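Please read the structure below before turning to the comments.
Moving on, here comes subunit A:
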Amino acid sequence: MGADGTEKSKTTYREAMREAIREALRSDDRVFLMGEDVGRYGGCFGVSLGLLEEFGPERIRDTPLSESTFVGAGIGAALAGMRPIVEIMTVNFSLLALDQILNNAATLLHMSGGQLPVPIVIRMTTGAGRQLAAQHSHSLEGWYAHIPGIRVLAPATIEDARHMLAPALADPDPVLIFEHGSLYNLSGELRPPTRPVDLDHAAIRRPGTDISLITYGGSLPKALAAADELAAEGVEAEVIDLRALRPLDDAAIAASVTRTHRAVVIDEAWRTGSLAAEVCARIAERSFYELDAPVERVCSAEVPIPYARRLEEAALPQTADIVAAAHRAVD
Partner candidate 1 sequence: MNRTDALDVVKESIVQVVPDADLAGLGLDDAFRDALEMDSLDFLGFIETLSERTGLRIDDEDTPYLTTLSGSADFLVARTK
Partner candidate 2 sequence: MAEFTMPSLGADMDKGTLQEWLVQPGELVRKGDPVAVIETAKSSIEVECFATGRMGELLIEPGTTVPVGTPLALIEPAAEGAGKPEKAEEKPPVRPAPAPVSAPPAAQDRGHVEAGPLVRHLAERTGVDLAAVQGSGHGGRLTRTDVEQAAAATTAAGQARVRATPLARRLAAERGVDLAAVTGTGRDSAIRAADVRKAAPGPTAAGPRHLTVPVRPSHPPEDRTAARRQAIAGLMTRANRDIPHYYLSTTIDMAPAMGWLHEHNRRSPVAERILPAALLLKAAALAAREVPELNGFWTDDHYTAGEGVHLGVAVSLRRGGLVAPALHDADTLELRQLMNGLKDLVARARTGRLRSSEVSDPTITVTNLGDQGVETVFGVIYPPQVALVGFGRIVDRPCAVDGLLGVRPVVTATLSADHRATDGAVGAHYLTAVDHLLHTPEQL
């Protein structure tokens, strides 16, 4: 039984993502997958394993190691009416395609007066935690969330991995999907969606009354673990999963802070100029009079992510850091 979402079944984030791609390929012949090693190798992180055999080389296309070229080709295909899914190995390498994403994908609809939508989906891995060192471990999704004209998603659960792709492909704008590398092996039961999956709203992953832990992507499991620890100490933390980094769900953030009056923002990117900074600014703008403590942030140390395991662990936000930040706000 595949992770087709029709009934409860045990699966992983990786398989859920693969099933989402498979469903897209089956249901719409304009959809194709393109990227480095997505075909014969089955994807650098194994997401597309088996798809070449099932759909053939026309629709599962291996590309040269040139991000600017194949992202540009994807944009061209989208302009010509296709629905490309382009995989970039990690966000670090996406910088080679930044010109295509920022100057073409994000602007063409605007510059053509609405005539040229670019319905492309670009997936990539982000984040650290697997000893892949400083050129494969960074969290740059906040940079993309800066850009008007694109939508930026960060599925952090098996459900979102399974169900965000279809609406992303249906979106007439370019959509970037950031998959945190540590989530691929996340396993669990995939429940069928109780309502249509939307790309606009944050989700409350755990309700609480004393403090809001606001996070996304790979930091969600850490925030949930921190909430468990805090609960054992009598502090009820509400965990907000942003899900969409652009546009940000201001209302959900404000509503949560209005309930709890305290907030910790957890973001694996560097603190300076980060998405966490944006969330804090919005809390200050919208919820100032609700605050009963300074907003806390838990981010990565401002260093290139180290290779050595201990150093890497020390550089990244950890559950204990989140618990400590929550205590600073609550105690």
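Basically, a contact is a pair of C-beta atoms (placed from the backbone, for glycine too) under 8 Å apart; a residue touches a chain by one contact, two chains touch by 3 or more; residues count from 1.
With respect to how the candidates were assembled, all candidates are chains of the complex that A comes from, given by their letters.
Source: prediction; values computed, not measured.
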item: Touching chain, any copy counted, for subunit A within the complex - options 1 or 2; value: 2
item: Of all residues in subunit A, those that touch candidate 2 in their complex; value: 258, 261, 287-294, 328
